[in-house]
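A single protein chain has been removed from this complex, and every other one stays in its place.
So, chain A:
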Amino acid sequence: MSLPPSARAAVVMLAAGEGRRSGHHTNKVLLPLAGRRVFTWSIESARRLVAVTRTVLVIREEDRDAVMSTIDREIGPPDVTVVVGGDSRHSSEWQALQALAPAIEAGELDVVVIHDAARPLAVTAMFASVIDAALEHGGAIPVRDQGHLAALGEGVQPPERVVAVQTPQAFRAAPLLEAYRQAEADGFVGTDTASCMERYTDVPVLCVDGDAGNIKITFPEDLFLAERLLAKADWDLSGRPRQRRESAMSHLRDLLPHGERQ
């Protein structure tokens, strides 16, 4: 996919985490993963696009030293703007948008892309796809059909079409900033970026095709899978010639669960 040459986008990487913030453990986005830290994979993918001219990384204060040394080691120029997030996703997005506000108001940015840094497998084509859709329609979120859902017992049947929403999500910069300013004034806290846009603007938000491989690091098994898939992009741990992406998932059979499972 080719973006208009004049398109300018900022990528906001949310890396402040959802943990208990005990401060004693590594934020999962700082874990090693296939030769780099989790959060730098998607920064690298996004910045392969010429359209991405700004990068804002939202962190928690206690991770600052580790984040700065990782940026120094793993991310090349241009500079990454680092801001400290709030106690919710909405608040972290607001902090990032305030950092971008001067550039948005000066007309230097057309689109803002919001991405969860715990999704290291978001590929460059997906960033391009949402930026392109946001330029054309106003907003874009990647979704995956969840057609296999069924109610348990006598439970209420799920709606006919259920989708799982992924990131990166992209929105036109000026309406997004305005929506978050109004939300701040009203004390509204959205569950995600699209919910805030839908409440305060009439900008349409388009659903684009998500990617089954764009997993979020949540369970321990996700780290094993992500490692194999990412390694395949650069070197093959199986020792076989390069194969289709699906075949990398076959390595899951090598995971040995121990302990009692209920």
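What we mean here is this: a contact is a pair of C-beta atoms (placed from the backbone, for glycine too) under 8 Å apart; a residue touches a chain by one contact, two chains touch by 3 or more; residues count from 1.
One rule holds in what follows: contacts and distances are computed from a predicted model.
Participant: Which listed name, "Bh protein", "2-aminoethylphosphonate transport system permease protein PhnV", "Amino acid ABC transporter ATP-binding protein" or "S-adenosyl methyltransferase", is the one UniProt assigns to the chain that has been left out?
Facilitator: "Bh protein"
Participant: So one chain is hidden, and I want to know which residue out of A:25, A:48, A:64 or A:199 touches that hidden chain in the complete assembly.
Facilitator: A:25
Participant: Need a quick check: the contact residues on chain A for the chain that isn't drawn.
Facilitator: 17-20, 22, 24-28, 30-35, 72-73, 76, 217-221, 223-224, 227, 231, 234-239, 251, 254-262
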